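Here the complex is missing one protein chain, while the rest keep their positions.
Going by the order they are written in, the chains are A and B; count residues from 1 in each one.
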Amino acid sequence: MTKVRVAQLSCGPEYSGVQKEIDEAAAAVDAEIFYPDINLADIRRGSNEFGLDVRSADLKLAIARGKALVEGRVEADAVFIATCFRCAEAAIVRNELRRYIHENSRLPVVSYSFTERTTAGTLLTRMEALTTIARRRALLAREVQEGTTLGVDSGSSTTKAVVMIDNEIAGTGWLPTTAVMKSAQDVIARALDEAGVKMADVEAIGTTGYGRFLVGKEIKADLIQEELTVNSKGAVYLADTQHGPSTVIDIGGMDNKAISVQDGIPGSFTMGGICAGASGRFLEMTAKRLGVDITELGPLAMKGTSGNVPMNSYCIVFGTQSLVNALAAGSTPEDVAAAACHSVAEQVFEQQLQEVDIKEPVIMVGGTSLIQGLVRAMGDLLQSTVVVPHHSQYIGAVGSALLASGFIKGE
Amino acid sequence: MTEYKPLYVGTVTKYVFVESPEMTPGDLAIRAYEISQGVMIKETCFGLQITGKEEDVNAVIGVLRELDPTHIFVKDRGFPPGDPRRCRANLGGARPGYYGHEFEISLIRNVSRGLDSLASRDPEKVPNPPSPESGVALDIRKLKKIIESMEG
Partner (left out) sequence: MAKVFIYPATSLILSDLVARFGHTPLSAAIQIRERIQTPGLDSPPLQITPEEPKKGLKYAAVEVPSGVRGRMSLYGPMIEEAEAAIIINDADYAFGCMGCARTNELIKFLVRSSDIPVLDLNYPKNEEEGEEFVAAIHAFLKRLEESR
């Protein structure tokens, strides 16, 4: 297999001690990092023409290299933009360069802000998605599920399985993740049972999520794929918006994904996972504190007004404390539920959605998309109607089952 | 984490740039090879890289500088020559430092001129170098004169 060539546009990774991590993440998915070759005149011209007058020379270099890629002077399969976390100048360049490349080329691009603690493991899913988009455009072009296929999404909080037969969802299984394999086997059994088929009837299998490698190996999956491409595919398939632009938001148990999708293929995306306060976990904790099941949190929030509860922190610890204080001060559970939803939505909006271009339709997927209060809060922030497709909590499993049908009979 | 075992420990590497109407990097290399006792010489498009014990490298550079003193420029390098971590062939593009050299080389004839003129310069003459203060605002009396001349 030829290596996918990922052009790196960056400022700071060598001096943060993380260049090796970037190189390793790329190597793990059979890709190689390279730096577009230009000369000093290109740098001067490139940064002038781009029109963003930055002071840091390495950012000028990154801009000029980005222009060389868009103008076709240097060939690449994908682009990785990386700058230091907390650098304002670099953040502006990172965003504008990502947008410029996304809008003016077909190159998949991911941007990332690193610290000295960034590891290859953190970067792996992003790199895998980049290379998949570059390498498997034909596979990702699939719009119809065929035959009998099984998709398994082994997530950090929950494990999901879906059996699809001839472009219909025939059976589903859903369980909190305990032991990765055990949870996977249990949800598979449920999905097969509901669909009325046996494992032997399944013609192809796809896995995704954190446990994708372990589960995939064990059940001999045909496709083991990260959740960025799989969820994008699943989202536009279920929402029936396979053509044109869309934005997919998945607030997960451990990390969040925001993906700009064009014709079902991610163009640019971000993945955040630093703060639990911006995750489904925060909502679970809120539900627990309110003494309701997580499934009741959404309807409860719909009856409340978030503005009635002062939230001083996004933090899962201090934010929860604010909610507890509000309850003690007489706030209603409805308002507290709404405030928790708003807090998570706002944090994702502020920290992640600024790094992708929001184009309608905005599709929310994953387990948290069933919490109506969260969907409403996100819609309010985006000033847009957020679409939640049927089976949205099974998004990864559906995407896997759909894409896996490409492997039937050696297709 | 893998262990790192350095190569060329205890050596120095220096760049020797030549930007001269009298001499090419090739000429410089020939002379360097003649006197290169124990040091490693690598030819490049702009001149040489010389690697070895510091005193040996300095001795060779001392001789080379004499060939065209005001057009040969020397600088330390952190890496040994051809190191795969900095090599264009591996990186796809030039390492960042290369562009800095490209920029300074475009101005270096002005420095050569300065070196040429230094010996004959009146030692009492106070230098007036280009500096951040050089671009001072126009004197108000001058501005007034310009305005008057325009009106005239």
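One rule holds for everything that comes next: a residue touches a chain if its C-beta (ideal position, glycine included) is under 8 Å from a C-beta of that chain, and two chains touch if they have at least 3 such contacts.
As the structure is a computational prediction, the values presented were derived from the model and not from experiment.
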item	value
Shown chains that the omitted chain touches within the full complex	A, B
Given A:F114, A:Y237, A:F349 or A:Y394, the one touching the chain that is not displayed	A:F114
Which of B:D27, B:E43, B:D68 or B:E104 contacts the chain that the document leaves out	B:E104
Residues in chain A touching the chain absent from view	11-20, 23, 40, 43-44, 54-59, 61, 83-87, 89-90, 114-117
Touch residues of chain B, complete complex, unshown partner	1-6, 8-13, 15, 17, 65, 73-80, 83, 85-86, 95-97, 99-101, 103-105, 107-115, 117-118, 121, 125-134
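Keep this in mind: only the chains that are shown with their structure count from here on.
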item	value
CA centroid of chain A to CA centroid of chain B, Å	48
Residue ranges of chain B in contact with chain A within the complex	88, 91-94, 96, 99, 102-103, 106
Residues of chain A touching chain B in the complex	5, 7, 34-40, 43, 57-58, 61, 65, 74
